[in-house]
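See structure below.
The other protein chains are all here in position, but one chain of the complex has been omitted.
Here is subunit A:
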Amino acid sequence: MLSRNLCTALRRLRITPARFCTSVAAPDQGNSGCDPLYAGIRATQFVTKPALITPEDYAPIPVYRVIDSDGNVLDSTQEPNLSKETLQKCFRDMVTVNALDKIMYESQRQGRISFYMTNFGEEASHIGSASALSSEDLVWAQYREAGVLLWRGWTLSQFIDQLYGNCDDEGRGKQMPCHYGSKKLNFVTISSTLATQIPQAVGSAYVLKRKPDNDRVVVVYFGDGAASEGDFHAALNFAATLECPVIFFVRNNGYAISTPVREQYRGDGIASRGTGYGMAVLRVDGTDMLAVHNGTKMAREYCLKNNKPIILESMQYRLSHHSTSDDSSAYRPTEELEMWNTTENPINKLKNYMLKKGWFNEDEENEFIKSIRKQIMAQNQLSEKKQKPDWREMFYDVYDDLPLNLRKQLKEMEDHVARHKEQYPLKNFKS
């Protein structure tokens, strides 16, 4: 009697009884379809013997693939309907990120820029996801997602000007290299502090949801390491309870600097956590551009239709050193890279697929790589020569205007610099 009343009460609170999770070992007895007796659990099922549920009781989350490493389509119903032109853009953007990375990495080594982070081995996750989103969808990135921005149309000069922090850098020389951002392209400026963007993305998704006829989602990218931060937990729980259309795109690339995933977490990847938050999940092969594309498309539709979040876990390998401050040979054997550099390399895999379709012209693509390298090198030269912004820029954008204390400090520094011109690298800065 009491329990019936409770069930009715809960129903009024719009908590609906649901099926018992089938992937968990079935309990020995009980009435599996009953209304919950306790608030906040899926179903009330009494058992008369205690039974632990261990991680092994859950089925592993599968990895969705469209092609194998030779480019063969594994299930013809899964081949996305991408035109030759679109596929070519996908391939070329992946190659461009790769070329940009190689040249800018070397430039850092030469002391021309102060820092750089490469994206080797992760290109398909960028292009596969970006190509399945609407350009109106809001992106919050971590730092290893250059391809997403490139897909949306950020130019080589915009990339390289940011790396030099010169007068044409839209970020005005304030942040370290690779901290890109573009208002126009719906790509929120990157911050170095890990995972802070994840709950922020949820907040922005909430606002989108409230708009009439909303057709935008929010995508937030982060790594397997960042997912250990408290902010990650907060974000998932908020997104689930506040029902926000946000895709949590995890780039699970095996490492956070030197820390292998084995020392980062013990669950089944990051996706398995979604279930705990009452959230849908999907895991894709992050080196298979087509799988990432389809997966993102599905995730996006799910978010929009249900106003719910989803975890999309992209499995890949960080071929790069963490950054130019890192030498990964100190913590991983080079043999480990072999497979990811060859058979499981995202660029090779896409190329194989295109070859099979007869949509790949070797000469044309070689010509393209050559010309893009040339363009990058020329742009590098140009961006390096540009002056830095006026040094007074340092005082601006702390607030919307210059408050009195900053006006005074700016004046003080102006006077000081005027008296000591020879001590400051003024010719490198605009005035």
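Here is the rule we go by: a contact is a pair of C-beta atoms (placed from the backbone, for glycine too) under 8 Å apart; a residue touches a chain by one contact, two chains touch by 3 or more; residues count from 1.
Operating definition for what follows: contacts and distances are computed from a predicted model.
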Check your understanding: Unshown chain, UniProt name, "2-oxoisovalerate dehydrogenase subunit beta, mitochondrial", "N(6)-L-threonylcarbamoyladenine synthase", "General transcription and DNA repair factor IIH" or "NEDD8-activating enzyme E1 regulatory subunit"?
Key -> "2-oxoisovalerate dehydrogenase subunit beta, mitochondrial"
Exercise for review: Taking the full complex into account, find the residue in A:Gly40, A:Pro212, A:Gly230 or A:Gly358 that is in contact with the omitted chain.
Suggested key: A:Gly230
Revision key, fill the gap. Out of A:Glu263, A:Glu301 or A:Glu367, the sole contact with the unshown chain comes from A:Glu263
Study note, to complete from the structure: Per the whole complex, from A:Ile61, A:Met176 or A:Ile372 the residue touching the absent chain is A:Met176
Exercise for review: Have a look at A:Asn72, A:Ser134, A:Thr155 or A:Thr193 and name the one touching the chain we're not showing.
Suggested key: A:Thr193
Exercise for review: Using the touch rule from the top, list residues of subunit A that touch the missing partner.
Suggested key: 103, 106-107, 109-112, 114-115, 165, 173-176, 179, 191-194, 225-226, 228-231, 256-259, 263-265, 325-327, 329-331, 377-378, 380-381, 388-389, 391, 393-395, 398, 405-406, 409, 413, 416-417, 419-420, 423-425
